[in-house]
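One structure coming up, written as structure tokens, with questions to follow.
Only one protein chain is missing; all other protein chains are in place.
A and B label the chains in the order they appear, each numbered from 1.
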Amino acid sequence: MSFLGKYISNVFGAIRSLWKGMKLTGYYFTHHKEIITQQYPDNKDTLLLPERFRGEVVMPHDENNEHACTGCTACELACPNGTIKIITKFDIAPDGRKKKAIDTFVYHLELCTMCNLCIEACPTDAIKMAQTFEHSVFDRNELTKKLNKPGSRIREGIE
Amino acid sequence: MLSFENISNAIHNWLYHSFSPTTALWLEFVLVAVCVISLFSFLGLVLILMERKVSAWMQVRLGPNRVGPKGMFQTVADTLKLIVKESMTPDGADKLLFNLAPFIVMIIAMMLMAPFMFARGFQIWDINIGVLFFTAVSSISVIGILMAGWASNNKYSLLGAMRSGAQIVSYELSAGLSILCIIVLTGSLRISDIIASQENGWWIFKGHIPVIIAFVTFIIAVTAETNRAPFDMAEAESELTAGFHTEYSGMKFALFFLAEYINIFIVCALGATLFLGGWMPLHVGHWQGFNHIMDYIPSSIWFFGKTFFLVFVIMWFRWTFPRLRIDQLLNLEWKYLLPISMVNLLLVTLMAILGWHF
Partner (left out) sequence: MYRKTEIIKEPTVNDSGDMIINIGPQHPATHGVLHLVITLNGETIKKVEPHLGYIHRSIEKMCESLSYRQFIYVTSRMDYLSSHINNHGCALCVEKGMQIEVPARAQVIRVLMDELTRIASHTLWWGAMAMDVGALTPFFLAFREREMINDIMEETCGARLTMNYMVPGGIMVDLHPTFQRKVKEFIVHFKSKIDEYDDLVTDNIIFKNRTVNVGVISKEDAISYGLTGPPARASGVSCDIRKIYPYEVYRTLQFEEIIETAGDSFARYLVRMKEMRQSLSIIEQLIDNIPEGDFQAKTKAVLKLPKGEFYSRVETARGEFGVYIVSEGGTTPYRIKFRSPGFSTLSALDHMARGSKIGDLVAIMGTLDFVIPDIDR
């Protein structure tokens, strides 16, 4: 008799445990406000990424087309992958002295792992991370970027 | 009044009136074939969409919502994609069996449509052994699966097919025993008789607890018979990649997929016919007004409503439960379902002899 009792209680225990799970999925089936799907390309306008999100390295320029990069290559040294290459030149300052400045700030997006070490290393906050994340292009060459805009100069007072 | 019964009778009379009986019979064959095939493809599309929506809502997702209004044409688009895809046959496969298997599975699913009564007086073939026909033919489908698994020349497929063989053969027993319960109560194998016997109440209400137990056993057994999760041993995606249809692609794969869903529909239709009264509307005792309103709902809606409710229950199982292991699957059948349904059959027989049911 105890065997039969155990058998029956086994069966009912099993059914109860199964019903508990079914109740949960049944709840989600009927409560559509729990749905968490984000319909990505549709919500592009409302999709706000946090300001710290690391999408790609950019160099902010102000309205006079001036940036803060001195060409010290600290970022180039900090980068683990050789993502950044800085080509320097010598500018003639107004007082006639030769002054080191950047010619091209080459940034290889395809090598970048967004580790943020270059931004940490930069002494003048000349580069920062942008919140873009759609990086796909049709030609790989487009991933090699020049960060300083043509004709840009270093801002006054930054050494 | 426009009903399936009147339409089919009108067509029948017109055919026999305008043509010789032989021609009329052949024309009816063609008509029925066209109807079955279109119902087949329509059901496939609807059921797959339903499964995707049900699963999505249970999984706090939205599900298909891009193609057509509310994603209604998603399965149509998927089917088009599968049609234009290449149907590969692996090099080491047994070509004949490999290409034959999906058709066997599908033809059997189509044959199973014959004895069902989709609405009042709307039936393809009112055969006097309707339920027996169903149990007999449905067990052939395992041959198609075994064929697919063997002919693929793939170890995963073979394992899946063997699992499926063991599973379907064992679960047929308890499915058959729970069907027998109703046959004992009705005393007839004919589907129309079984439905007619439920005019004053469905068997699930009339038959006390034993019939409810039979109903539960039936649902579990047919879930296993159609290779649905939690009994999807034959596919067992995380174990055997895709089981018996690992090597299939394109339309041949689509036929397996379609046949799976049609099989679900068919077993649910059988469950609805046997336990939930087929097309019979819901009547409650002496509530004349209520019964009258229920009679206004067309019989086809009753039938499809009940069937889709059972389909939903089977989908509910799938998206809630983990999969059983193959030995536990057989344990469940031989240690639990079979003894329970045997004792249950005895009880039902006793009930039928003593006339304890309503």
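Assume a contact is a pair of C-beta atoms (placed from the backbone, for glycine too) under 8 Å apart; a residue touches a chain by one contact, two chains touch by 3 or more.
On a predicted model such as this, the values are computed, not experimentally measured, just so you know.
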Candidates B:Lys53, B:Arg120, B:His283 or B:Arg323 - the one touching the absent chain: B:Arg323
Sole contact to the chain not displayed, among B:Ser55, B:Thr89, B:Ser249 or B:Thr349: B:Ser55
Residue ranges of chain B at the interface with the undisplayed chain: 55, 58-61, 91-92, 155-156, 159, 163, 229-230, 232, 236-241, 319-328
Hidden partner chain, residues of chain A it touches: 13-14, 17-18, 20-21, 23-25, 28, 36, 49-50, 52-54, 78-80, 113-117, 120, 129
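Methods note: only the chains that are shown with their structure count from here on.
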Length of the line joining the C-alpha centres of chain A and chain B, rounded to whole Å: 51
Interfacial residue positions of chain A with respect to chain B in the complex: 11, 18, 21-22, 24-26, 28-29, 32, 34-37, 39
For the chain B and chain A complex, residues of the former touching the latter: 54, 57-62, 65, 316-317, 319-321, 336, 340
